[in-house]
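The complex appears here minus one protein chain, its other protein chains still in place.
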Amino acid sequence: MRLSINRPAARFDYFSLGVAFCVAAPIAYVLFHSLQKISSVLGVYPAEMWVAAVLKTAGLMLGSAAIALATGTASAFLLHRYKWPMQKLWKFSAVIPLAVPAHLYALAALSYLDPQGYLQSFLREAGLNIYWDPKSFVLLCLTVGISLSPYCYLFMLGAMRRQDLQLEDSAKLLRPKARWLKGLWGLRLALLAPPAAASIWFVALDSFGNLGASVVLGQDTLMTLIYDTWTGLYSFESAISLSMVSLSVFGFLFFISSNKAMPQNTQRSWNKSKPKGKTAAFGFLFLGLFFLVSTALPLALFILQSFRQLTGPANLQRLISQLLYSTGLAVVVAMLCAFFGMLLVFNQHRLKTPRWLVEIGYTAYALPGLIYGVSIYLVYVAGLELFGLQQSILFSFLILLFALSAKFFAVSSKSVHSILSYQPAELMESALLLHKSWPHYFKCVFWRGTRPAWFSGSILIILEVLKEVPITMVLRPYGFQSLSTEVFDLTAEGFYGRASLPALALVCLGFLFLYLLDPESRDS
Amino acid sequence: MQTKRLAARLLLVPFFLFTAYGCVFFSSLNATKTGLTSEGKTTLSLYSARVPELISPVLKAYTKKTGVQFKLHTDKAAVLATKLEAEGASSSVDLFLTVDAGNLWAAAEKGLLAPTQSVVLEKNIPANYRDSKGRWFGMSLRARTIVYAAKKVKAASLSTYEDLGSSKWAGKLCLRTSKKVYNRSLVAGMLATTDASKVKQVVTGWADNLATSVFSNDTKLLQAIADPASPCAVGVVNTYYLGRLVKKDSAFPVNIHWPNQASTGVHVNVSGIGITKHSKNKKAAAAFMEWLSGTEAQGLFADLNMEFPANSSVSASTLVKKWGNFTASKVPLEQLGRLQLAAVKLMNEAKYK
Partner (left out) sequence: MQQKANREPVLSVQNLCFSYDQKPVLENLNLEVFESEIFCILGSSGCGKSTLLRILAGLTKPSKGQVKFAKPDCKVGFVFQNYALFPHLTVFENIAYGLLESNKEKTKQRVDELAAQFEISELLSKYPSEVSGGQAQRISIARSLAPKPDLLLMDEPFSNLDAKQKSKLKPELLQKLRLANVPTILVTHDQEEAFDIGDRIAVMNEGKFVQVGPTYDIYHEPKCRFAAEFIGTGAFIDAAPSHDGKNIQTALGEIPMPKGCGATSNRKPVELFVRPEDLVHDDDSPDCLEASVVSRQFRGAHSIFRLRLVSGEEVYSLAPSHHLHKPGDKFKVRVELDHVLLFPKNH
């Protein structure tokens, strides 16, 4: 018999509704504003172009998801089960892509693989008559996939850590002779399906909205086409309306994912063993290759090119101010997301908010950054006019913080929600029976239980904001330039050499925050 | 371990305060302001689609001369245009600076720019390089011309843009993507002087002759042409990209050819500026534009990016002059904007990616 405690029974979650409104209302406003003015730019692009673009985008989403899942899971499996020499290095390289914007990976790839790049020049000097254009769809999937693989890695690692070890022992004994899918691997894949699905949410939306890498590698995706209707045909309205396609992707993901709870617990700490034989060989090969591609080669490139660019104190002063601005912005946004996110998630947890209301709050993450940024700007300007206020640095800052927080709070909130789904439902009841107060429950149970997730979620948000370009550019207050926008500006104009130094600074800053994210040293 | 985490987190609070102070302090050094703001000095606010490197020196020079301060905000042209549109009457922006006549025309058509009556400007800037209604003025010119690898192509075999579509250039032509506004304006320029069907034929010819997939920028295109192993022998680029590469390596093996000298002339485009419709400092903005078009500033402005001054009485830099004289196209640049949409449609139909 359950005792009914002082829990608000079926009270509606107004806070979530408020948040969802703040996040989604600008989008709705802009959509309404655009639909009134839609011009027929569609005719300028023949139908085959649109179809080809849609297919390419779908292909990109699938391809990058496959690569991200494959590399992320392989890294998580190898690093979780076995003890490798230089373990910390491999672990670091598995999450490094979080610090590097995808288009930088694309640029680095081209620098190495271009006909005039290092590889082909070297091969030609060695006598091989080779001229190969590396810009391809496959390369795009690879770069985007690798840049998103840390999401899969982190989710899979978390799931593997939480897994009941005795499940594998059971399977070994019940089916001693079965191999692969019928045996242990079938079990592992089945247990890894929920975290895989959770990570795919981020990967799918990020790859859908990818613009920079597609442009660099010359691939026509839906996003580049949408962007072109705006820049080439000067029709912002078409761009907005077409971007709403991303919301359909978001809706699709909402329907196919579920929050089925998988209560699991660890029986004992995992004893890592040294890898042997084939596992050691292939494992080393994979880890080494991944390290090379995700960390060593791009970093070497930036460092090499940066050394040539270190000119005079003016440059350094500019770099430092950008560094400080980028960091400050990222940290403040992360703190805002953590603070509001905590209140939000706690409320949702307490009131058992329906899933659709929770997910509406994440729509800002689904929209491409540029579209959301300009939407916010439109609302901001309209709002200023409504209240008869003047534009100012303070207002610009506030609106920038709002836009970035609205876009990225999904990152931490979602991971906390998944942690909460592992908690047994009775935990809240038992805590409240012992001490009938919500503040106490928050402090002692909720906060303690989800603190690691908030911490790692905040670090992820910091990294995302550091890399973020479109919103930071559109909404920035006068006079402030972040590292990411600086890199983007310079590479857009073709000043690759000059872009290397801020790129290096950006990646190093990311390294610093990644060090704090190191999963092993966190308490579980 | 727990205390380490807690300490790391707590450290973020003073760190944030420090960075907040730091960025406010440093931003005042970073911003395009010289000296201290004092009463009575005008501040002009400028939306620029060009990166700060290419405009700040000019602004600094003007500030030094007149004391007028500038607020510079950079972003992509489309974004800036949308922002201006959204701000409407409450906008505090005075000037809009961007590249390519197509962008300028679009801004003017959206009603973002105010017509400026200025005898000085009309004298300094030739008519076809400015808006007929005085809404924008081209301040520096760039030519989009044919370049070729000295070792792969004989100069004599080159003639016109249209000729590049003929079969003799099959497998030797390399071009930048059709999505870049420079190429769109190039085709728009052709549409202004030639029949649409003929232009489509030419563009289809270009697409068929491509040796490799299209390049995302001119610099990579030039490097491919220079590369002896690459099939790219001939291409079309903006002159300043070549200039930058030659500056780095004076023996860069790519030369310029000025096409269409006997007919329509070399395609030129501008980087231009205009006063915004709702500017509150129209007089000061106009004064700045007049100064920019004058003999003092034209050289400085054009040299920042190895371009040609729009003011014909000012000569270009020595490096640029080395490329030789050429007859530029007489098509009023407004036309490039008017015909952009048609150009884009045509390029898509011709399957030029």
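By written order: A and B. Residues from 1 in each chain.
The rule is simple: a residue touches a chain if its C-beta (ideal position, glycine included) is under 8 Å from a C-beta of that chain, and two chains touch if they have at least 3 such contacts.
Nothing here was measured: the structure is a model prediction, and the numbers come from that model.
Of the chains on view, those touched by the hidden chain across the whole complex are A. Checked against the full complex, the candidates A:94, A:187, A:324 or A:404 give a single residue touching the omitted chain, namely A:187. When the full complex is taken into account, the listed residue touching the unshown chain is A:166, out of A:166, A:248, A:317 or A:437. For the chain left out of this panel, the touching residue among A:33, A:81 or A:175 is A:175. In the full complex, chain A contacts the hidden chain through residues 164, 166-167, 169-176, 178, 182, 187, 190-191, 193, 261-265, 267.
To be clear about the criterion, only the chains that are shown with their structure count from here on.
Here chain A touches chain B in the complex through residues 43-46, 49, 114-116, 120, 124, 129-131, 133, 135, 215-218, 220, 224, 228, 230-234, 236, 317-318, 320-322, 324-325, 327-328, 331-332, 335, 370, 374, 377-378, 381-382, 384-385, 390-391, 455, 473-474, 476, 478-481, 489-490, 492-496, 516, 521-523, going by the rule given at the top. If you check the complex, the residues on chain B that touch chain A are 1-2, 4-5, 8-9, 12, 15-16, 19-20, 22-23, 26-32, 45, 51-53, 71-79, 81-83, 85-88, 90, 92, 106, 110, 177, 179, 181, 184, 212-220, 223-224, 227, 229-231, 241, 244, 340-341, 344-345, 348-349, 353.
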